[in-house]
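Notes follow the structure.
Every protein chain but one is kept in place in this view of the complex.
Moving on to chain A:
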């Protein structure tokens, strides 16, 4: 069906469910086009497997335009593969060579248990947000939006932190499986905006507590998260979170 001529060997992690052991399985693919996305290459693999009567590889994906954060493959030892600032769905086969062997694994972290094959459970991220990643404002009669001028630089900085897609690459690449980049991005977004001030210190405490409860590791400042983040979320956010966390400890219980 495809129009290309690349030949590849894939080593793909197959695991039936969380109660069984997994293993890398080899697959040979031919006729891959350099214009295919990495996930379209997996579509070809799965179509082959189905036609042969085998079970296709299960992997998470949805928007396929780099924004939903659902795709999550660990490719040749790097989350989202060899290119910087792209998700797996935006990685194209022109980034590989004919004859390559490509190893594809799921995200690996205690807080992200494998569900099946390359799919993991990232619901820990939702629970961290539920612990405080919001501004407590009910729907209703918010004041006119322009009554609250926000300097452009500040709004832009908040936006840059808010660009996080929650894919979990930061956790997957970290040797400690730390979620500090993800958590600090949300904390920073809200700490940089005037709307986020009233709950600023309460927020950092409750989100960090939930992060720890989920079993994410600590940060040892290796910076792998920033290097592998498909959205270029900055380490500065972690510094800001640490500063806010420390500050929150000096503020009395009542004010937090």
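The rule is short, and it goes like this: a residue touches a chain if its C-beta (ideal position, glycine included) is under 8 Å from a C-beta of that chain, and two chains touch if they have at least 3 such contacts; residues count from 1.
By definition in this document, contacts and distances are computed from a predicted model.
Engineer: I want to check something: the complex is missing a chain, and I'd like its UniProt protein name from "ABC transporter permease", "TonB-dependent receptor-like protein", "Peptide/nickel transport system ATP-binding protein" or "succinate dehydrogenase".
Structural biologist: For the chain not displayed, UniProt's protein name is "succinate dehydrogenase".
Engineer: Which one, A:23, A:110 or A:155, makes contact with the chain that was left out?
Structural biologist: Selected residue, touching the omitted chain: A:155.
Engineer: Which positions on chain A touch the chain that was left off?
Structural biologist: The list for chain A reads 1-4, 16-17, 33, 35-37, 39-40, 43-44, 47, 49-51, 53-56, 58, 60-70, 85-86, 90, 92, 94, 115-116, 119, 121-123, 125-126, 129-140, 142-146, 148-152, 155-156, 158-159, 162-163, 165-166, 189-190, 193, 195-196.
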